[in-house]
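Every protein chain of the complex appears in place save one, which is left out.
And now, subunit A:
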Amino acid sequence: MSAPALDVGAARTALAAACDDVAEAGPADAVDGVATALVARPASTAEVAEVLRAAAAAGLTVVARGAGTKLTWGRPPERADLVVDLARLAAVQDHAAGDLIVDVQAGTPLAAVQEAVASAGQRLALDDPLGGATVGGTLATNLSGPRRVAFGTARDLLIGVTLVRADGVVAKAGGRVVKNVAGYDLGKLIVGSFGTLGVVTEAVFRLHPLPAARRLVTARFDRPEEAQRLVQGVLSGQVVPAAVEVDWPAEGPGTVSVLLEGIEAGVAGRTATTRQLLGAGAEEGDLTDGWGAFPWAGAARRATAFKTTFALSGLARVLATARTAAAEAGVPLELRGSAGAGVLYGALPADAGPSAVGSVVARLRAECSALGGALVILDAPAEVKAAVDTWGPVPALDLMHRVKEQFDPERRLAPGRFVGGI
(Lines give C-alpha, C1' and ligand atoms only; values in the text may rest on other atoms or scores of the structure.)
Protein backbone atom coordinates (compact mmCIF):
# COMPACT_ATOMS: atom_id res chain seq x y z
CA MET A 1 0.00 0.00 0.00
CA SER A 2 1.57 3.28 -0.98
CA ALA A 3 0.76 5.70 1.77
CA PRO A 4 -0.07 9.26 0.82
CA ALA A 5 2.12 11.79 2.54
CA LEU A 6 0.65 12.79 5.85
CA ASP A 7 -0.07 16.44 6.50
CA VAL A 8 0.67 16.36 10.22
CA GLY A 9 -0.47 19.88 10.87
CA ALA A 10 -3.82 19.38 9.23
CA ALA A 11 -4.34 16.06 10.91
CA ARG A 12 -3.53 17.56 14.24
CA THR A 13 -6.02 20.35 13.70
CA ALA A 14 -8.70 17.88 12.81
CA LEU A 15 -7.98 15.74 15.86
CA ALA A 16 -7.86 18.75 18.13
CA ALA A 17 -11.53 19.31 17.44
CA ALA A 18 -12.20 15.78 18.59
CA CYS A 19 -10.01 15.67 21.68
CA ASP A 20 -8.38 18.32 23.83
CA ASP A 21 -5.17 16.36 24.33
CA VAL A 22 -3.40 15.81 21.04
CA ALA A 23 0.34 16.13 20.73
CA GLU A 24 3.01 15.48 18.19
CA ALA A 25 4.66 12.17 18.84
CA GLY A 26 8.21 11.77 20.06
CA PRO A 27 10.68 8.94 19.49
CA ALA A 28 9.32 7.14 22.57
CA ASP A 29 5.94 6.90 20.90
CA ALA A 30 7.21 4.77 18.03
CA VAL A 31 5.38 1.47 17.71
CA ASP A 32 7.87 -1.36 17.40
CA GLY A 33 10.27 0.88 15.54
CA VAL A 34 7.61 2.47 13.37
CA ALA A 35 7.57 6.22 13.82
CA THR A 36 4.24 7.77 14.67
CA ALA A 37 3.13 11.33 14.02
CA LEU A 38 0.56 12.11 16.69
CA VAL A 39 -0.62 10.96 20.07
CA ALA A 40 -4.20 11.57 21.19
CA ARG A 41 -5.27 11.05 24.77
CA PRO A 42 -9.05 10.95 24.77
CA ALA A 43 -10.80 10.96 28.13
CA SER A 44 -14.03 9.13 27.37
CA THR A 45 -15.55 6.59 25.02
CA ALA A 46 -17.26 9.46 23.22
CA GLU A 47 -13.94 11.18 22.73
CA VAL A 48 -12.32 8.00 21.43
CA ALA A 49 -15.19 7.80 18.94
CA GLU A 50 -14.59 11.43 17.89
CA VAL A 51 -10.88 10.78 17.51
CA LEU A 52 -11.46 7.68 15.39
CA ARG A 53 -13.99 9.51 13.24
CA ALA A 54 -11.50 12.29 12.67
CA ALA A 55 -8.76 9.74 11.98
CA ALA A 56 -11.03 8.04 9.46
CA ALA A 57 -11.73 11.31 7.72
CA ALA A 58 -8.03 12.06 7.57
CA GLY A 59 -7.10 8.52 6.51
CA LEU A 60 -4.84 8.05 9.52
CA THR A 61 -3.67 4.62 10.63
CA VAL A 62 -4.27 4.09 14.33
CA VAL A 63 -2.61 2.06 17.05
CA ALA A 64 -4.24 1.90 20.48
CA ARG A 65 -1.93 1.96 23.48
CA GLY A 66 -2.41 1.19 27.14
CA ALA A 67 0.68 1.11 29.32
CA GLY A 68 2.73 0.04 26.30
CA THR A 69 4.05 -3.10 27.98
CA LYS A 70 3.28 -5.25 24.91
CA LEU A 71 3.27 -2.64 22.16
CA THR A 72 6.07 -4.43 20.34
CA TRP A 73 4.24 -7.76 20.30
CA GLY A 74 3.18 -9.14 16.95
CA ARG A 75 4.50 -7.75 13.68
CA PRO A 76 5.47 -4.11 13.46
CA PRO A 77 2.55 -2.19 11.93
CA GLU A 78 2.96 -1.03 8.36
CA ARG A 79 2.10 2.50 9.47
CA ALA A 80 1.12 4.09 12.75
CA ASP A 81 0.13 7.70 12.10
CA LEU A 82 -1.78 8.11 15.32
CA VAL A 83 -1.38 6.51 18.70
CA VAL A 84 -4.58 6.55 20.74
CA ASP A 85 -3.33 6.51 24.30
CA LEU A 86 -5.95 5.29 26.75
CA ALA A 87 -4.20 6.40 29.92
CA ARG A 88 -6.96 8.89 30.75
CA LEU A 89 -9.59 6.18 30.53
CA ALA A 90 -8.53 4.70 33.81
CA ALA A 91 -11.63 4.59 36.00
CA VAL A 92 -13.07 1.65 37.84
CA GLN A 93 -16.58 2.73 36.93
CA ASP A 94 -18.58 0.32 39.00
CA HIS A 95 -17.76 -2.51 41.31
CA ALA A 96 -20.99 -4.34 42.07
CA ALA A 97 -19.60 -6.53 44.82
CA GLY A 98 -22.86 -8.36 45.47
CA ASP A 99 -23.05 -9.32 41.81
CA LEU A 100 -19.34 -10.17 41.60
CA ILE A 101 -18.75 -7.93 38.60
CA VAL A 102 -16.60 -4.91 37.84
CA ASP A 103 -17.01 -2.36 35.07
CA VAL A 104 -13.72 -0.67 34.15
CA GLN A 105 -12.28 1.59 31.51
CA ALA A 106 -9.70 0.08 29.21
CA GLY A 107 -6.75 2.15 30.34
CA THR A 108 -7.08 1.01 33.94
CA PRO A 109 -4.05 -0.93 35.16
CA LEU A 110 -4.92 -4.45 36.25
CA ALA A 111 -3.29 -3.67 39.58
CA ALA A 112 -5.75 -0.81 40.12
CA VAL A 113 -8.67 -3.10 39.35
CA GLN A 114 -7.38 -5.62 41.87
CA GLU A 115 -6.96 -2.94 44.49
CA ALA A 116 -10.49 -1.67 43.96
CA VAL A 117 -12.16 -5.05 44.24
CA ALA A 118 -9.95 -6.45 46.99
CA SER A 119 -11.70 -4.24 49.54
CA ALA A 120 -14.74 -6.49 49.11
CA GLY A 121 -12.65 -9.65 49.32
CA GLN A 122 -12.72 -10.16 45.58
CA ARG A 123 -10.33 -10.35 42.66
CA LEU A 124 -10.27 -10.33 38.91
CA ALA A 125 -8.75 -13.76 38.33
CA LEU A 126 -6.33 -12.55 35.68
CA ASP A 127 -2.59 -12.56 36.28
CA ASP A 128 -0.34 -9.67 35.36
CA PRO A 129 2.81 -11.57 34.48
CA LEU A 130 4.61 -8.57 32.98
CA GLY A 131 3.57 -6.12 35.67
CA GLY A 132 1.88 -2.84 34.81
CA ALA A 133 -0.47 -4.15 32.11
CA THR A 134 -3.78 -2.38 31.53
CA VAL A 135 -7.17 -3.95 30.97
CA GLY A 136 -7.14 -2.99 27.29
CA GLY A 137 -3.68 -4.36 26.59
CA THR A 138 -4.52 -7.56 28.43
CA LEU A 139 -7.61 -8.02 26.27
CA ALA A 140 -5.85 -7.11 23.03
CA THR A 141 -3.16 -9.74 23.55
CA ASN A 142 -5.20 -12.29 25.53
CA LEU A 143 -2.47 -12.07 28.16
CA SER A 144 -2.63 -14.82 30.74
CA GLY A 145 -0.60 -16.26 33.56
CA PRO A 146 -0.46 -19.23 35.89
CA ARG A 147 -4.00 -19.08 37.24
CA ARG A 148 -5.50 -19.77 33.84
CA VAL A 149 -5.53 -23.42 34.90
CA ALA A 150 -8.36 -22.63 37.32
CA PHE A 151 -9.99 -19.55 35.81
CA GLY A 152 -9.25 -19.54 32.10
CA THR A 153 -8.15 -16.35 30.40
CA ALA A 154 -9.62 -12.93 29.68
CA ARG A 155 -11.98 -14.51 27.16
CA ASP A 156 -13.56 -16.53 29.96
CA LEU A 157 -13.90 -13.63 32.40
CA LEU A 158 -15.02 -10.82 30.10
CA ILE A 159 -18.81 -10.49 30.14
CA GLY A 160 -19.33 -7.16 28.43
CA VAL A 161 -17.32 -4.92 26.14
CA THR A 162 -17.58 -1.47 24.61
CA LEU A 163 -15.51 -0.86 21.54
CA VAL A 164 -15.06 1.90 19.04
CA ARG A 165 -14.87 0.78 15.45
CA ALA A 166 -12.44 2.12 12.91
CA ASP A 167 -15.22 4.34 11.57
CA GLY A 168 -15.88 5.79 15.01
CA VAL A 169 -19.09 3.89 15.69
CA VAL A 170 -19.44 2.84 19.34
CA ALA A 171 -20.76 -0.67 19.87
CA LYS A 172 -21.41 -2.83 22.89
CA ALA A 173 -21.77 -6.55 23.24
CA GLY A 174 -22.54 -8.73 26.22
CA GLY A 175 -23.64 -6.84 29.29
CA ARG A 176 -23.34 -6.69 33.05
CA VAL A 177 -24.63 -10.13 33.93
CA VAL A 178 -22.53 -13.27 33.90
CA LYS A 179 -25.15 -15.38 32.20
CA ASN A 180 -26.21 -13.93 28.88
CA VAL A 181 -26.61 -15.40 25.41
CA ALA A 182 -28.26 -12.44 23.66
CA GLY A 183 -26.45 -11.62 20.42
CA TYR A 184 -22.99 -12.42 19.17
CA ASP A 185 -20.20 -12.57 21.70
CA LEU A 186 -18.00 -9.86 20.19
CA GLY A 187 -15.86 -9.93 23.33
CA LYS A 188 -14.43 -13.26 22.24
CA LEU A 189 -13.48 -11.85 18.85
CA ILE A 190 -11.85 -8.79 20.39
CA VAL A 191 -9.77 -10.71 22.93
CA GLY A 192 -6.43 -11.45 21.31
CA SER A 193 -7.13 -9.36 18.20
CA PHE A 194 -4.10 -7.07 18.76
CA GLY A 195 -6.07 -3.90 18.21
CA THR A 196 -6.95 -4.73 14.62
CA LEU A 197 -10.77 -4.77 14.92
CA GLY A 198 -11.53 -1.81 17.14
CA VAL A 199 -10.45 0.14 20.19
CA VAL A 200 -11.82 -1.28 23.42
CA THR A 201 -12.81 1.49 25.81
CA GLU A 202 -14.74 -0.30 28.55
CA ALA A 203 -14.96 -3.83 29.83
CA VAL A 204 -17.10 -5.69 32.34
CA PHE A 205 -15.61 -8.73 34.07
CA ARG A 206 -16.89 -11.38 36.38
CA LEU A 207 -15.00 -11.54 39.68
CA HIS A 208 -14.07 -14.31 42.07
CA PRO A 209 -13.64 -14.34 45.83
CA LEU A 210 -10.11 -13.79 47.11
CA PRO A 211 -8.79 -17.00 48.64
CA ALA A 212 -8.10 -16.98 52.36
CA ALA A 213 -5.01 -19.13 52.02
CA ARG A 214 -2.50 -20.29 49.44
CA ARG A 215 0.48 -22.62 49.27
CA LEU A 216 2.96 -23.43 46.58
CA VAL A 217 4.37 -26.93 46.29
CA THR A 218 7.47 -27.31 44.16
CA ALA A 219 9.40 -30.32 42.95
CA ARG A 220 12.43 -30.76 40.75
CA PHE A 221 12.65 -32.99 37.74
CA ASP A 222 15.54 -34.01 35.53
CA ARG A 223 13.86 -35.49 32.49
CA PRO A 224 10.91 -34.30 30.41
CA GLU A 225 8.99 -37.56 31.00
CA GLU A 226 9.23 -36.95 34.73
CA ALA A 227 7.72 -33.51 34.33
CA GLN A 228 4.85 -34.95 32.40
CA ARG A 229 4.27 -37.69 34.95
CA LEU A 230 4.20 -35.15 37.79
CA VAL A 231 1.90 -32.74 35.96
CA GLN A 232 -0.47 -35.52 34.95
CA GLY A 233 -0.50 -36.79 38.51
CA VAL A 234 -1.60 -33.40 39.78
CA LEU A 235 -4.18 -32.86 37.04
CA SER A 236 -5.77 -36.25 37.48
CA GLY A 237 -5.68 -36.01 41.28
CA GLN A 238 -8.19 -34.28 43.52
CA VAL A 239 -6.14 -31.26 44.55
CA VAL A 240 -7.98 -28.67 42.39
CA PRO A 241 -4.87 -26.63 41.56
CA ALA A 242 -5.08 -22.91 40.83
CA ALA A 243 -1.90 -23.19 38.77
CA VAL A 244 0.46 -25.89 37.52
CA GLU A 245 3.68 -24.30 36.31
CA VAL A 246 6.74 -25.82 34.75
CA ASP A 247 10.09 -24.08 34.53
CA TRP A 248 12.62 -25.69 32.18
CA PRO A 249 15.77 -23.64 32.12
CA ALA A 250 18.42 -23.78 29.42
CA GLU A 251 20.25 -26.47 31.34
CA GLY A 252 20.00 -28.53 34.50
CA PRO A 253 16.87 -29.74 36.25
CA GLY A 254 13.46 -28.15 35.87
CA THR A 255 10.74 -27.52 38.40
CA VAL A 256 7.04 -28.21 38.61
CA SER A 257 5.19 -25.89 40.95
CA VAL A 258 1.58 -26.25 41.99
CA LEU A 259 -0.40 -23.39 43.47
CA LEU A 260 -3.23 -24.27 45.84
CA GLU A 261 -5.73 -21.62 46.88
CA GLY A 262 -8.83 -21.68 49.05
CA ILE A 263 -9.82 -21.89 52.68
CA GLU A 264 -7.11 -22.69 55.19
CA ALA A 265 -8.29 -26.18 56.13
CA GLY A 266 -8.77 -27.19 52.52
CA VAL A 267 -5.45 -25.81 51.33
CA ALA A 268 -3.61 -27.63 54.13
CA GLY A 269 -5.10 -30.95 53.10
CA ARG A 270 -4.58 -30.43 49.39
CA THR A 271 -1.02 -29.30 50.00
CA ALA A 272 -0.27 -32.54 51.78
CA THR A 273 -1.82 -34.52 48.93
CA THR A 274 0.11 -32.53 46.35
CA ARG A 275 3.37 -33.22 48.17
CA GLN A 276 2.63 -36.90 47.96
CA LEU A 277 1.85 -36.62 44.26
CA LEU A 278 5.08 -34.75 43.57
CA GLY A 279 7.28 -37.14 45.50
CA ALA A 280 9.76 -37.11 48.35
CA GLY A 281 11.69 -34.05 47.20
CA ALA A 282 8.68 -31.77 47.05
CA GLU A 283 8.85 -28.59 49.10
CA GLU A 284 6.14 -26.24 50.16
CA GLY A 285 6.28 -22.50 50.53
CA ASP A 286 4.67 -19.26 49.48
CA LEU A 287 4.90 -17.47 46.16
CA THR A 288 8.27 -15.89 45.56
CA ASP A 289 9.04 -12.78 43.55
CA GLY A 290 9.16 -13.61 39.91
CA TRP A 291 7.07 -16.75 40.19
CA GLY A 292 4.85 -16.94 37.15
CA ALA A 293 6.83 -14.25 35.31
CA PHE A 294 7.65 -14.85 31.67
CA PRO A 295 11.07 -16.41 31.07
CA TRP A 296 12.35 -13.28 29.35
CA ALA A 297 11.52 -11.10 32.35
CA GLY A 298 14.52 -9.10 33.46
CA ALA A 299 16.39 -9.53 30.18
CA ALA A 300 18.55 -6.46 29.73
CA ARG A 301 17.97 -6.42 25.98
CA ARG A 302 15.01 -7.42 23.91
CA ALA A 303 14.86 -11.18 23.81
CA THR A 304 12.99 -13.41 21.43
CA ALA A 305 9.81 -14.21 23.31
CA PHE A 306 7.41 -16.85 22.13
CA LYS A 307 4.41 -18.83 23.23
CA THR A 308 3.82 -22.52 22.62
CA THR A 309 0.55 -24.38 23.02
CA PHE A 310 0.00 -28.14 22.90
CA ALA A 311 -2.23 -30.95 24.04
CA LEU A 312 -1.55 -31.62 27.72
CA SER A 313 -0.11 -35.06 27.09
CA GLY A 314 2.52 -33.55 24.80
CA LEU A 315 4.43 -31.78 27.56
CA ALA A 316 7.39 -34.16 27.56
CA ARG A 317 7.80 -33.93 23.82
CA VAL A 318 7.76 -30.13 23.90
CA LEU A 319 10.35 -29.99 26.69
CA ALA A 320 12.58 -32.53 24.96
CA THR A 321 12.34 -30.89 21.57
CA ALA A 322 13.13 -27.50 23.08
CA ARG A 323 16.42 -28.71 24.52
CA THR A 324 17.42 -30.64 21.41
CA ALA A 325 16.59 -27.79 19.06
CA ALA A 326 18.35 -25.22 21.23
CA ALA A 327 21.46 -27.38 21.58
CA GLU A 328 21.64 -27.91 17.84
CA ALA A 329 21.24 -24.19 17.18
CA GLY A 330 23.77 -23.37 19.88
CA VAL A 331 21.50 -21.05 21.85
CA PRO A 332 20.19 -21.23 25.42
CA LEU A 333 16.41 -21.62 25.57
CA GLU A 334 14.32 -21.37 28.69
CA LEU A 335 10.69 -22.51 28.76
CA ARG A 336 8.27 -21.61 31.51
CA GLY A 337 4.54 -21.46 31.85
CA SER A 338 1.25 -23.05 32.49
CA ALA A 339 1.98 -26.68 31.74
CA GLY A 340 -1.32 -27.55 33.38
CA ALA A 341 -3.09 -25.65 30.60
CA GLY A 342 -0.84 -26.70 27.73
CA VAL A 343 0.92 -23.34 27.44
CA LEU A 344 4.65 -22.67 27.77
CA TYR A 345 6.51 -19.46 27.00
CA GLY A 346 10.01 -19.49 25.61
CA ALA A 347 12.88 -17.01 25.73
CA LEU A 348 15.97 -16.87 23.57
CA PRO A 349 18.59 -14.24 24.37
CA ALA A 350 18.87 -10.98 22.46
CA ASP A 351 22.07 -12.09 20.80
CA ALA A 352 20.56 -15.24 19.33
CA GLY A 353 20.58 -14.43 15.62
CA PRO A 354 17.81 -14.95 13.10
CA SER A 355 19.11 -18.25 11.81
CA ALA A 356 19.45 -19.81 15.27
CA VAL A 357 16.06 -18.48 16.32
CA GLY A 358 14.58 -19.60 13.02
CA SER A 359 15.80 -23.15 13.45
CA VAL A 360 14.59 -23.43 17.07
CA VAL A 361 11.22 -21.96 16.15
CA ALA A 362 10.77 -24.24 13.16
CA ARG A 363 11.56 -27.39 15.15
CA LEU A 364 9.41 -26.48 18.10
CA ARG A 365 6.59 -25.16 15.94
CA ALA A 366 6.41 -28.47 14.08
CA GLU A 367 6.28 -30.33 17.38
CA CYS A 368 3.49 -28.10 18.77
CA SER A 369 1.49 -28.39 15.54
CA ALA A 370 1.73 -32.16 15.73
CA LEU A 371 0.37 -31.86 19.27
CA GLY A 372 -2.66 -29.84 18.22
CA GLY A 373 -1.16 -26.49 19.16
CA ALA A 374 0.99 -23.70 17.77
CA LEU A 375 4.02 -21.54 18.33
CA VAL A 376 3.76 -17.79 17.90
CA ILE A 377 6.53 -15.28 18.35
CA LEU A 378 5.33 -12.53 20.65
CA ASP A 379 8.34 -10.26 20.53
CA ALA A 380 11.85 -10.34 19.11
CA PRO A 381 14.71 -8.11 18.04
CA ALA A 382 13.96 -6.37 14.74
CA GLU A 383 16.34 -8.52 12.70
CA VAL A 384 14.70 -11.68 14.03
CA LYS A 385 11.20 -10.41 13.31
CA ALA A 386 12.29 -9.53 9.81
CA ALA A 387 13.58 -13.03 9.15
CA VAL A 388 11.38 -15.43 11.12
CA ASP A 389 7.70 -16.18 10.57
CA THR A 390 5.98 -14.58 13.57
CA TRP A 391 2.61 -16.27 13.53
CA GLY A 392 3.22 -19.54 11.75
CA PRO A 393 0.44 -21.37 9.96
CA VAL A 394 -3.04 -20.10 10.84
CA PRO A 395 -6.10 -22.19 9.98
CA ALA A 396 -9.22 -20.36 8.77
CA LEU A 397 -7.15 -17.35 7.77
CA ASP A 398 -9.50 -16.52 4.92
CA LEU A 399 -12.40 -16.08 7.35
CA MET A 400 -10.20 -13.91 9.54
CA HIS A 401 -9.40 -11.66 6.60
CA ARG A 402 -13.10 -11.34 5.92
CA VAL A 403 -13.81 -10.37 9.52
CA LYS A 404 -11.10 -7.74 9.32
CA GLU A 405 -12.51 -6.47 6.03
CA GLN A 406 -15.91 -5.96 7.63
CA PHE A 407 -14.64 -4.19 10.72
CA ASP A 408 -11.86 -2.17 9.17
CA PRO A 409 -12.18 -2.18 5.38
CA GLU A 410 -9.58 0.55 4.97
CA ARG A 411 -7.01 -1.36 7.07
CA ARG A 412 -6.32 1.57 9.34
CA LEU A 413 -6.17 -0.22 12.71
CA ALA A 414 -2.67 -1.52 13.39
CA PRO A 415 -2.29 -2.71 9.78
CA GLY A 416 0.04 -5.64 9.36
CA ARG A 417 0.44 -6.38 13.04
CA PHE A 418 -1.68 -9.50 13.17
CA VAL A 419 -1.85 -12.88 11.47
CA GLY A 420 -1.63 -13.10 7.70
CA GLY A 421 -0.81 -9.41 7.36
CA ILE A 422 -4.09 -8.35 8.98
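What we mean here is this: a contact is a pair of C-beta atoms (placed from the backbone, for glycine too) under 8 Å apart; a residue touches a chain by one contact, two chains touch by 3 or more; residues count from 1.
By definition in this document, contacts and distances are computed from a predicted model.
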Chain not present in the shown complex, as UniProt names it (candidates "Glycolate oxidase", "Membrane protein", "Multisubunit potassium/proton antiporter PhaF subunit" or "ABC transporter permease"): "Glycolate oxidase"
Given A:186, A:199, A:333 or A:347, the one touching the chain that is not displayed: A:186
Sole residue of A:287, A:327, A:350 or A:394 that reaches the chain not shown, by the stated touch rule: A:394
Residue in contact with the excluded chain [from A:68, A:266, A:279 or A:332]: A:266
Given A:312, A:327 or A:366, the one touching the chain that is not displayed: A:312
Positions on subunit A where the hidden chain makes contact: 7, 9-11, 13-14, 17-18, 53-54, 56-59, 96-101, 121, 142, 144, 152-153, 155-156, 163, 165, 167-173, 175-189, 191-193, 197, 208-210, 212, 232, 235-236, 238-240, 262-263, 265-266, 268-270, 307, 309-313, 341-343, 368, 371-374, 376, 391-392, 394-400, 402-403, 405-407, 409, 418-420
